[in-house]
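Apart from one protein chain that is not included, each protein chain of the complex appears where it belongs.
Up next is subunit A:
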Amino acid sequence: MLDLQWLLIAIPLASGALLLVWGKESDRFGHLIGTAASAASFVLGVVLFVTLMGEGADDRSHAVSLFTWIDAGTFHVEMSFVYDQLSALFVLLITGVGTLIHVYSIGYMAHDERRRRFFAFLNLFVAAMLTLVLAGDYLVLFLGWEGVGLASYLLIGFWQHKPSAAAAAKKAFVVNRVGDIGMALAIMLMFAQFGTSAIAAVNAAAPGATDTVTTSLGLLLLLGACGKSAQVPLQSWLLDAMEGPTPVSALIHAATMVTAGVYLVVRSNAIFDASEVARTAVIIVGLVTLLAGAWIGCAKDDIKKALAGSTMSQIGYMMLAAGLGPAGYAFAVFHLITHGFFKANMFLGAGSVMHGMDDDVDMRHYGGLRTMMPVTFATFGLGYLAIIGVPPFAGFWSKDKIIEAAFGQNLWVGLGALLGAGVTAFYMTRLMIMTFLSEKRWREDVHPHESPRVMTWPLIGLAALSAVGGVLLLGDWIVEWLEPVVGHAEHHELAVPAIVLTLIITAVVAVGVVAAVAFYRREPIAGETPADDSVSLFARAGRHELYGNELNDALVVRPTTHLTRLLVWFDGKGIDGFVTGTADRLGDTSQLLRKPQTGYVRSYALMMFAGVAIVVLCLLAVTLA
């Protein structure tokens, strides 16, 4: 049964290919095929999961090799897949949330004439993402890694008639390439050091490798993870990626693809366990990103960009947890799953709001939508409660555990994570107030309305999961479930009891909520974004995404442009100049030689005489001398 795992990938892949090659007549039912493929994968995923649970705890890792992919000398790569506790959870998340988003897209993309193609790309994404999480070899993982990058590129730029969308797609692709260099180098290094890139073999060999090797491997993998998961310093593409259709933002840029970096770190746990430096780097990246994302989320008026900032921040939490080693891996995955639920829920909710507001994304034009969109409000509200960490909703359990683990590592890391929780509460409350509460600030010709049922049912499903996702932690289930994959963690006793810490976290969250309410209920919200010079430095920096784009521009883009110009100049003046210069000189010489060719017989005769005279004179000179 478990050998059927390849079908999980094959179904959406076949469906995606079918939708791309089938002609126009499939426009009427193409979206149904796409959704059915994703649902079929989900059903199979559930069946496999149940089967896996029936196995003994020690043999829940099922490897299967389809064929030999590359066999050149000592370089040998199998097209192998591994279905174990970790990938099983990911399969359920990807296909489950994916299917709900497919359903939602039927309604959201109903008026788009390229809907069939959209579903083909979504299927392609699901197939690639499943390849990524099921891969039994880093090279196969890389295949999925690039596949999701491609799907992300195609879907961000889906409305390619908008120049901003096309540019955002290109930006995402290019920034991801930077991370991919890290991935590629890591795989090469694995091969050079261990002679294989099979995940199990590398994980087995890592503890015995030297510090230099594990540290460089860890840092290279982290670079790859930063690109894919929009972590500082490769974070700049995620906010622009919101140009894509909202279901894409929900599926790819919130719930699944951007968490691939976290998956990579957890999957490569043996490498990170062996290198203290790499682990510290992961913690720093996670901490910086979680604060930077939260900061950006506070300042954006574009509802999708505010949520994207929040996504960055939450993935920062996961990274941070993953950097804590065995103590954090399970919690990283746990937060990843609950985040997949509530963030997909909120993105789809935002899409539902945009659907009713004529695709306006500016929260300054919303307000008072709770009565017009009761279902969206209720589901979004559950997602809100989950993300800020109100007990007993999903986010409370996962975030609480991460902060607790962070305090176990280091006081300052714990404080940073705690601060992030407060800021999260602040910006999410701000978003709620500006969108659903407060007075209405709609444009005149906008008539907000609840979305059709095909869109609200997925919202309800995801909201329910956001509410009860915490059950995964019941009796430390997820920790024990993942233990064979990520290793056992010794339990650190904190200086204060866990319950006190939980109370402190909840208090900080409450402070964030109260601050936002005080700030945004004090006076009516302006209908337009205030000018840059009328807001605080703090808000201004957040609005400009902490000047990340400007930094990239100054550090990378402009020097590269100058270098390119220099090269173009050198090519034009130097190399081309040499070649054309030689040709020109030859031409000039020819012109000179052409002069005597007058066409007059007499002048030719004269030259002949002159020549003969010279020859004769020379002969005479030689003879007489």
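Criterion: a contact is a pair of C-beta atoms (placed from the backbone, for glycine too) under 8 Å apart; a residue touches a chain by one contact, two chains touch by 3 or more; residues count from 1.
What we mean here is this: contacts and distances are computed from a predicted model.
K.L.:
The complex lacks one chain in this depiction; which UniProt name from "ABC transporter substrate-binding protein", "NADH-quinone oxidoreductase subunit K", "Peptide/nickel transport system permease protein" or "Cytochrome c1" does that chain carry?
P.N.:
"NADH-quinone oxidoreductase subunit K"
K.L.:
Have a look at A:Gly23, A:Gly73, A:Pro163 or A:Gly599 and name the one touching the chain we're not showing.
P.N.:
Here the residue in touch with the unshown chain is A:Gly599.
K.L.:
Touching the absent chain: which residues on subunit A qualify?
P.N.:
Contact residues on subunit A toward the absent chain are 597-602, 605-606, 609.
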